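Written below as structure tokens is the structure these notes are about.
A single protein chain has been omitted from the complex, and every remaining protein chain is retained in its original position.
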Amino acid sequence: MRWGMLIDLKKCVGCHACTVACQNENHLPLAMKYCKVYKVGPEGEYPNLTSYNIPIACMHCQEAPCVEGCPSGASHHREDGTVSINPKKCVGCRFCLLVCPYGVRHMNKETGAVEKCTLCVERLETGEVTRCTETCQLKARHVGDLDDPDSELVRIIHKENARPLYEHLGTKPSIYYIMP
Amino acid sequence: MEQKQEYWGWLATGYFFLAAMGAMMAAVVAMLDVLGVTVIDQIYGWVSFAALVITGCGSLLLMVELTHIFRAYLVYARPKSIMCMGSYLLTSFLGLTFVYTTFFIYFVPWSGWVLVRKLVAVLDIVAALGLVVYPGLELAEARGRSFWQGSGLVALFLVSATSTGLAGVLLMLIFFELSGSEYLGVLSTLLTVSLVLQLVLLGSYLWGVRLNGTKEGRQAILNMVKGPYCVNFWGGVVVLGTLIPLGLSILGKMVPFAVGAAALVLIGGLFFRRTFLQAAERISMPGEENQQINDQQTKELAAALESRWMEKARWLKNQCS
Partner (left out) sequence: MSEYKKVACHFCHMNCGMVAQVEDGVITKVTGDPEHPFNQGAQCPRGASALDHLNHPNRINFPLKRVGNRGAGQFERVSWEEALGDITAKLVELKDTYGAETLSSLGGTNRTDDFARRRFFNLFGSPNVAHTAPVCWIPNFLVEAASYGWAAFDPEIMNTRCVVIWGHNPATSYLPEMRGLLQAKENGAKIIVIDPIFSETAAKADLWLPVRPGSDNALALAWLNVIITEGLYDYEFVEEWTVGFEELSERVESYTPEWAEEKTGVSAELIAQAARMYAAAKPACIQWGVATDQFGRGSSAGAQARAALRIITGNLDVPGGDVMPGPHPEFITDWEMELNELLPESQRQKQLGADKFKLNTWPGYQLLTDNMVRVWGKSIPAEWFCEANAPMLFRAMITSQPYPVKACIVLANNPLVSYANSRLVYQALKSLDLLVVMDYWMTPSALLADYVLPAASWLERPVMTTTYGVSDWLIASERAIEPMFERKTDVDFWRELGLRLGQAEYWPWENDEEIFQYRLAPIGLETDSYEEFVQCYRMAFAPREYRKYQERGVATPSGKVELKSSILEQLGYDPLPHYVEPPFGSEARPEQAKAYPLTLVAGGGFMPFFHSEHREVTRIRLLRPYPRVAINPELAKKMSIHSNEWVWIETPTGRVKQQAFVTSAVAPDVIQAERGWWFPEKPTVDPELMGVFESNINVCLDDDPDTCDEACGSWCTRAVMCRIRKVGEGD
């Protein structure tokens, strides 16, 4: 079992609904975003242009620098493959913020612990989709089990040749993107 | 913006600097001790005591940096992580240096056990080298910050630490008015060599990253040589921290020169760590540069808006009373 997600950049319009819905779901401080969305481009010269949007949150790396680097064991892999942080163990050394190549971790000043996207595991466990998937008007997101070759998720990943972001870093992310 | 390294600031810089300086001070005397150089042995105890205090201060900075000091013991929890390994190295170094220092207290029963002392000295050297070397390995863990992944980062840290350690010992010699001893000359020669080496390694490190590095690696170098950190880099690291002390140490072995050189080397060591920590940009996410405001500005705006809404709420309420 390994939870994973697929984000279809052909569909995403960069509306930030996922950003906001996630903030509400997780009761985040106003300025803290587990999921950011960047607009790429337009690249080229008017009128020969291309542009797309890309949401970025924790990639739930299998070879996670944050987990490897965490001295206290607060950052860890769950059995379902997601990377999780135990706030009771976090000492606040911020080493994980330094080593995460995707820049998706945040120090929550209120709790003194580091936080990031949880892939809504509590929701996944009750059969719901993640909040960002639910709220996406464009249906650009899919969640599922990457270990199950018959899952809808794996099927689309193969069909669309979806790839993780910055594979060359070798972190083996569990988030895949359909490139535009 | 967010690619900048803003997570480890002055506290971490201070820790790396003090730990390196303390460790190499201790290593220098331990080495001399093991080699049987006895002329200045009256200050071995004092130097290693100073190393203990300096490194101790460094580790305090490290503790202060944690958000949960009372859980600090958890930094020993996962020996597999490099940071945890660093904690063990630090602790062993502090312990060994403490023990080593006690050999120089005359009323301590074991103060005469020379062989044991030398054995402790050897262990201390190992711990000190480890302590000096691991930050380079630690930073190299950041896969998205390719500036730290050039080959030779470890060597660079080692050489810089050696310079600061030598500078520390030099200052102690002078403090104890041993400036007449021939070792002042030896140490300052060593310092000269170390500084030359430092200059060469620094240059080749930056060249290496420039040639083989990624976009963000090259950006880090630009930040250092032309960008926001160029004053620290050129002024602090290169000129004040290396070239002037090099000149001074070549010029003469006189006390004022030596004091000046040593003090500048320390400043240089501090700036070296500061710029190297700061400059390492993270690989940027596609489109990340297009944000209208960065995280810090977002935080400030959020706070400003919220407090303004409260003010307006009071205004609206006053109309209603």
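Lettered A and B in written order, each chain numbered from 1.
We adopt the following convention: contacts are C-beta pairs under 8 Å (C-beta built on N, C-alpha and C of every residue); 3 or more make two chains touch, one makes a residue touch a chain.
Please read all numbers here as calculations on a predicted model, not as lab measurements.
The chain not shown here is touched by just one of A:Gly44, A:Pro87 or A:Gly170, and that residue is A:Gly44.
Note that of A:Ala17, A:Val121 or A:Ile156, the residue touching the chain absent from this view is A:Ala17.
Residue-wise, the contact with the chain that is not shown comes from B:Arg308, picked out of B:Lys80, B:Lys215 or B:Arg308. Interface residues of subunit A facing the missing partner chain: 10-11, 13-17, 19-21, 23-24, 30-31, 42-47, 49-53, 134-139.
Those residues of subunit B that touch the chain absent from the view are 292-293, 298, 301-302, 304-306, 308-310, 312-313, 315-316, 319-321.
Just so it is clear, only the chains that are shown with their structure count from here on.
Computed from the mean C-alpha positions, the centre of subunit A lies at a distance of 34 Å from the centre of subunit B.
Touching subunit B in their complex are the following residues of subunit A: 29-31, 36, 38-41, 53-54, 56, 65, 68-74, 89-95, 97-103, 107, 112-113, 165-166, 169-171. Listing the residues of subunit B that touch subunit A in their complex gives 2-3, 5, 7-8, 65-68, 71-72, 74-78, 80-84, 87, 138-139, 141-145, 282-283, 285-288, 290-291, 295, 298-299, 301-302, 306.
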